[in-house]
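Of the protein chains in this complex, one is absent; all others appear in place.
Going in written order, the chains are labelled A and B, and every chain counts its residues from 1.
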Amino acid sequence: MLTYILRRTAAMVPTLLGVSILVFCIFNVIGDDPVYLYLGKNATPAEVASLRRELGLDKPLPVQYLEGMKQLLTFDLGFSMSAKEPISRMFLEGIGPSVAITLPALALYSGISIVLGLVCAYWRGTLLDKLIVAGATVGMAISYVAVMIFAQYFLAFVPNQHGLASFPITGYERGFFACLPYILLPNLISCFVALGYDTRFFRAVAVEEMNREYIRTAKAYGAGTRTILFKHVLKNIAIPIISRVVVVIPFMIAGSFLLESFFVIPGLGYKLLHAIESADYPVIKTFTMLIALLVVVANTVADVLSSLVDPRIKLS
Amino acid sequence: MNAHGESLFRKSLRKLRRDRFGMAGLAVVGFFGLVALGVKLGLFCTLAQATTPVGPQFVRPGAAYQRTLADGTKAAARSLFGTDIQGRDVAVKLVYSIKQAFAIGVIVAVLSVAVGVVLGCISGYFGGLVDDALLWLYTAINSVPFILWIVSISYAFGRGFTGVVVALAATFWVGVYFNVRAEVRRLKELEFVLASESYGASKWSIIFRDIVPNLSHLIFVFLSLDFIAAVKNEVILSFLGLGIAGEPSWGVMISNARLDLLAGKWWEVTGATILLFVLVMAFNMLTDALQDAFDPKKVG
Partner (left out) sequence: MRTKTIIAAASACALAACSRGGTPSGGRVLEYGALAVAGSADPNLVGSMYDADLVGLLYDTLYEYEYLARPFKLKPALAAAMPEVSKDGRTYTIKLKPGIFYPDDACFKATGGKGREFEAKDFVHALYRKADPKMKSNTWWLVGGMIEGLDGLRKAAADKPFDYAAEIPDLKAVDRHTVSFRLKTPFPQILWVLAKESMAPHPLECAQFYGEDFANHPVGLGPFRMVEWQKNARYTLVRNEKYREDAYPSEGEEDDKAAGRLADAGKRLPFADKVIVHEFSQTQPYWLQFRAGKFAWGRVPGEFTEEVFKVASKDGNKKVWERDAKGRRVLSDEYAKKYAYYPLFLLDLIYRGFNYEDPVVGGDGKGKKVRQALALAHDIDAENDLFYNGLNVVYAGIVPPGVQGFDPKVKNPYKGQDLERARKLLAEAGYPEGKGLPELQECGSEDARSVEQASFFIKNAEKIGVKINYEAMRFAELTKKLKEKRCQIMGLAWGGDWPDAQNFVQLAYGPNKSPGSNNYNYDKPEVNRLYEQSLPMPPSPARDAIYQKINRIILEDQPFHGSMARTRDYLIPADTLNFKPEEMIPNHAKYVRLRGWPEAK
């Protein structure tokens, strides 16, 4: 087991290397030049040159890449140019809100969609299955952006206009209890948006499992619904479930750009978006790398977990 | 082997034709496609029409107003779906945007599927160093949330059609690649491929004659999935200020007019949302039908 974990951990290195090269290419080779932005309205060419020198933008590209990597490896993450904060602090502060608006939603919709998926798979082809699938398909077709705009308007703004206490329109408070009212609506939205996809995903997984010989045999031998669904199917689809849920966490956390910027929640996505808007290289690079690190770690964890559930996986 | 592929294909088509939802989806998609083609050919709702004011700003749907005709004269008219901030016809913009959606969807879907299938076949069939390198690239791209790549790439390429298409295609191909690779690895161990190999067929002929036809279900499904994803992501990019500039599209309409919604000018956002919904919905139904019809495990 230990060697397997070590091997998986070692495998993270080339992946991260790949990410760093891609990120470097996107931003340093084809991206914007931030220098003028930071010099105010009346910069002189001499000031431009000196800032460029200071940021290391005058050096050859490979040198710039290596220096960036050195900073990352030594955790000398530096300072944000636009937010004027240590990047490490920005990242740490951003994790809390991002987790708060994604994790509850993830738990909620994963739970609901697994159950719905199983139900559909068992009663495949019945009216119930068709209704759920139709609902999921409709849900998938609604645009995320539209859901946000209309939900904020009808669930937060209109009730507030009529003096009804409902969701706060925007904002965020730090602290477990303080943040609750603010994270409700964003969580509901991401739950709503993801439910369709996940229901269909888990349905597909469960359907495949239901088609296997042993289930048919179990059915033929008259095993109960509950036994089949929860003992056989759920146990055997645990691996795709675990890997999907674990892997999706960092994606959700970083991918909540839209929710965070729309609801003014100072999470990772929001901070990153601001950095992108203000050509804040150090932040963009570091954030992307750290998010990639999270994803890769999550992948590794998912693999290790799967191997715990099903030892055969290790062999492949 | 070819004959087998043919009959499988025909069987699948027959199954697809029996799927009422799938056919309904196909009909809607086909209708949208015809409209898009019409716009593309300049038959109606041209770019000039979609960007030229025809009356005062913010005319409500159904309201009577003085419409400026193409020759500059004015005539009393009843508004179909209102006008926008510059007095342009929202209905024309909505229809024009169908073309935009198809342009983005088709180009992104074809590009990403083409790249994904070719690389997936190479990777899955040949294995070895090429496979390692491609898998490495796949893992690297897959380790960062797609939205981050999409935003970064379209940011680096600058605002506009090319930026959007490059960003989406450059990100979407990996999904195709990974699935194709897995399928190719499975297929290449199957008897019929092994048989072709033993007859001494060349590797490329095996890939194109034996393997690719058996990937048709993946190809159709991914074409359709990537189309939907591209159209939906265009809206997100526009919302983030990274979408297409200068031409109407649903994303641009939704994000530009979202403040107008609160001010009671609901038609632009609503119109774009509804059309987007209908198209995506139809495509989803079609995708499902394709999936059901073309999945080799289910055909037969």
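Some notes on this structure:
Just so it is clear, a residue touches a chain if its C-beta (ideal position, glycine included) is under 8 Å from a C-beta of that chain, and two chains touch if they have at least 3 such contacts.
Computed from a prediction, not measured in an experiment: that's the story for all the values here.
The chain that is not displayed touches the following shown chains in the complete assembly: A, B.
Touch with the chain omitted from the figure is made, among B:Gly33, B:Gly87 or B:Pro213, by B:Gly87. Of A:Asn187, A:Ser256 or A:Ser278, it is A:Ser278 that touches the chain left out of the display. Looking at A:Leu16, A:Met90 or A:Ile189, the residue that reaches the missing chain in the full complex is A:Met90. Remark: the residues of chain B touching the chain excluded from display are 51-53, 56-57, 85-87, 155, 158-160, 241, 245-246, 252, 255-256, 258-260, 262-264. Contact between chain A and the absent chain runs through residues 32-45, 47-48, 50-51, 54, 79, 82-86, 89-90, 92-93, 95-96, 99-100, 149, 152-153, 156-157, 160-161, 169-172, 174-177, 179, 261-266, 270-271, 274, 277-279.
Note that in this section only the chains that are shown with their structure count from here on.
Computed centre separation for the pair chain A/chain B is 23 angstrom, with centres defined by C-alpha atoms.
In the complex of the two chains, the chain A residues touching chain B come out as 14-19, 21-23, 26-27, 30-31, 133, 137-138, 140-146, 149, 153, 157, 211, 250-251, 254-255, 257-258, 261, 272-273, 276-277, 284, 288, 291-292, 295-296, 299. Against chain A, the residues of chain B that register as touching in their complex are 136-137, 139-141, 143-148, 151-153, 155-157, 232, 235-236, 239-241, 251, 254-255, 258, 261-262, 269, 273, 276-277, 280-281, 284-285, 288, 297.
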